[in-house]
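A single protein chain has been omitted; all remaining protein chains appear in their positions.
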Amino acid sequence: MPSFATLLDGFRRFRSGEYQDQRRRFDALAMHGQSPKLMIIACSDSRVDPTRIFDVDPGQVFVVRNVANLVPPYETTPGYHGASAAIEFAVTQIEVDYIVVLGHAQCGGISASLSGKFDGAAHGHGGFIGHWMDMIAPARDATRAAAAANPDVDAQQVLELAAIRLSLDNLRSFPFIAERLEAGTLKLRGTHFGIADGILRVLDEDTGRFEPVPVG
Amino acid sequence: MPSFATLLDGFRRFRSGEYQDQRRRFDALAMHGQSPKLMIIACSDSRVDPTRIFDVDPGQVFVVRNVANLVPPYETTPGYHGASAAIEFAVTQIEVDYIVVLGHAQCGGISASLSGKFDGAAHGHGGFIGHWMDMIAPARDATRAAAAANPDVDAQQVLELAAIRLSLDNLRSFPFIAERLEAGTLKLRGTHFGIADGILRVLDEDTGRFEPVPVG
Amino acid sequence: MPSFATLLDGFRRFRSGEYQDQRRRFDALAMHGQSPKLMIIACSDSRVDPTRIFDVDPGQVFVVRNVANLVPPYETTPGYHGASAAIEFAVTQIEVDYIVVLGHAQCGGISASLSGKFDGAAHGHGGFIGHWMDMIAPARDATRAAAAANPDVDAQQVLELAAIRLSLDNLRSFPFIAERLEAGTLKLRGTHFGIADGILRVLDEDTGRFEPVPVG
Partner (left out) sequence: MPSFATLLDGFRRFRSGEYQDQRRRFDALAMHGQSPKLMIIACSDSRVDPTRIFDVDPGQVFVVRNVANLVPPYETTPGYHGASAAIEFAVTQIEVDYIVVLGHAQCGGISASLSGKFDGAAHGHGGFIGHWMDMIAPARDATRAAAAANPDVDAQQVLELAAIRLSLDNLRSFPFIAERLEAGTLKLRGTHFGIADGILRVLDEDTGRFEPVPVG
């Protein structure tokens, strides 16, 4: 299994290349700490790297990556709330001015939700995934209904977009986010990247639809 | 707040540059799906981008990023377990052959744990962070003791490394991971990146210590 | 306006190149006439050339191209029925064994239908286009309803696919087609090409959905 060795080779390229080129930046980041203005919540999918898709530099974005880039609703129940901890850290400690949810095409978590393949699965056999995706059950049901009513509806993409809307709604359910949205010191954005066509869609607050970002 | 605009500018650079250059790769990844051999669990910290530090290509690594790159213990209780869902997805669905935990120097979550600044804090005031970091309470206590006994111990780095060991232990607590470790089809690695000195340390299974990776 | 000259240059390339290379084929086609086994009904759009997309040789496909690759219903009223004449020629004279409707992404006729921009327009100002697209009015209304009910539905693609279904239904309304379908001597296929992602979708008679064609 040589794959870990490829990571070490990659590190050596980074260490002798970009790290040297950006030495002042890394020094400053080490000395003064991070102060990114943006938080991005993205998917763990290996094809959708937010720092690459947005071509950002070290220190620019605070990143959470999980299955299907989901934000759970505000819950103060016991249990470890990783996403909530990261959101609280970004908003109340770093004080980012944007939280961007980045969804993507062909998301495995979304397709699992649509197919219901892990419904009631045992832990270790998709049970964790299935339960995690339960978060978007309402959107999944609405999407299935739309696809049932019209066979030409692309249920996968519809649910990918609906899940982004749901995560934005869940973000608004955090009191410390709601008050900053109210004060205008924080903004939320929903985005979706098409791996096959390279189209980035952004949820337009005016039209209420995901609109493609014009490029050169 | 112009920061979101910088993301869109970055996307345009990506779209007209790397996306075009790697069109065949993205095309193949869209057509055949992802099949990364590696999962990386890294920190949300904006200075520590795992795909950059390991200089990997799109499709090579399945990535989870959360505060302090922690893996919770195997829990089947209610509540959304984002890290567990991602781990189950990577191990049982994608069948990666490595899970790499990447810690780093100057981790804000680790320093919060050491200082206890969020102990008993209210939600929205560090409560989520504090509770998330409770996960490493035993390591924190041991580290504080070591630092109390020896003023020259670098408590911050000691706890960063101890937290990586703890996450590796928690990974082993997942039955579907334990059996694959047993079968030799999955391996775990602990790594730590020094932002200021650019040193990557890897936990050596023989010496039981984190050893610096030699660079050309 | 040099564009016609580019056609003549292109002809000289063809004449000294492919025409020579395929001389035997063109000779045979001239001597024995055409006997293609396939008819393709495609769009006039300059980006969607059916002989290129299906990489066919001279003599292989009988091609109709019009705005939005539409087939009108069986009408014996006066007025010139160009599509019907071509279909009658292909089915009753050449006796093709397949009629393939090829739709495509970003179809200007389809988007005009959705937007209603030419509704009631005067001839010479979109009136001919608007009236031609009236053919799919029922599908347009159903698509608008689906998009109104769910903002994440891609109305453009839904109508592109629905229009293909409608053209297939209209083909079945021709008695001389219906009887050959019955006899199994003729088959119909609906296909859709994505310019941006290069995906070819084929209407699957079993699932009743447009499914992507797997490629190497």
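As written, the chain order gives the labels A, B and C, with residue 1 at the start of each chain.
Assume a residue touches a chain if its C-beta (ideal position, glycine included) is under 8 Å from a C-beta of that chain, and two chains touch if they have at least 3 such contacts.
Here the structure is a predicted model, which means the values were calculated and not measured.
Peer 1: Considering the whole complex, not just the chains shown, which residues of chain C touch the missing one?
Peer 2: For chain C, the residues touching the absent chain are 1, 3-4, 6-8, 10-19, 26-27, 29-31, 33-34, 36-38, 44-47, 49, 51-56, 58-67, 70, 72, 75-90, 92-93, 97-98, 100, 105-106, 108-109, 123-129, 131-133, 135, 174-176, 187, 189, 195-196, 198, 200, 202, 213, 215-216.
Peer 1: In the complete complex, the non-displayed chain touches which residues of chain A?
Peer 2: For chain A, the residues touching the absent chain are 197-198, 215.
Peer 1: Mind pulling the chain B residues that touch the left-out chain?
Peer 2: Answer for chain B: residues 20, 23-24, 27 touch the chain left out.
We take it that only the chains that are shown with their structure count from here on.
Peer 1: By raw count of C-beta pairs in contact, what's the busiest chain pair here?
Peer 2: That would be the chain pair A-B.
Peer 1: What is the chain whose Cα centroid lies farthest from the Cα centroid of chain C?
Peer 2: Farthest from chain C by mean C-alpha position: B.
Peer 1: Counting in whole Å, what is the centre-to-centre distance of chain A and chain C, each centre being its mean C-alpha position?
Peer 2: Between these chains, centre-to-centre, one finds 40 Å.
Peer 1: Distance-wise, how many Å sit between the C-alpha centres of chain B and chain C, to the nearest whole number?
Peer 2: 52
Peer 1: Go ahead and note the Å separation of the Cα centroids belonging to chain A and chain B.
Peer 2: Those two chain centres are 16 Å apart.
Peer 1: Indicate the residues of chain A shared as contacts by at least two other chains.
Peer 2: 196, 198
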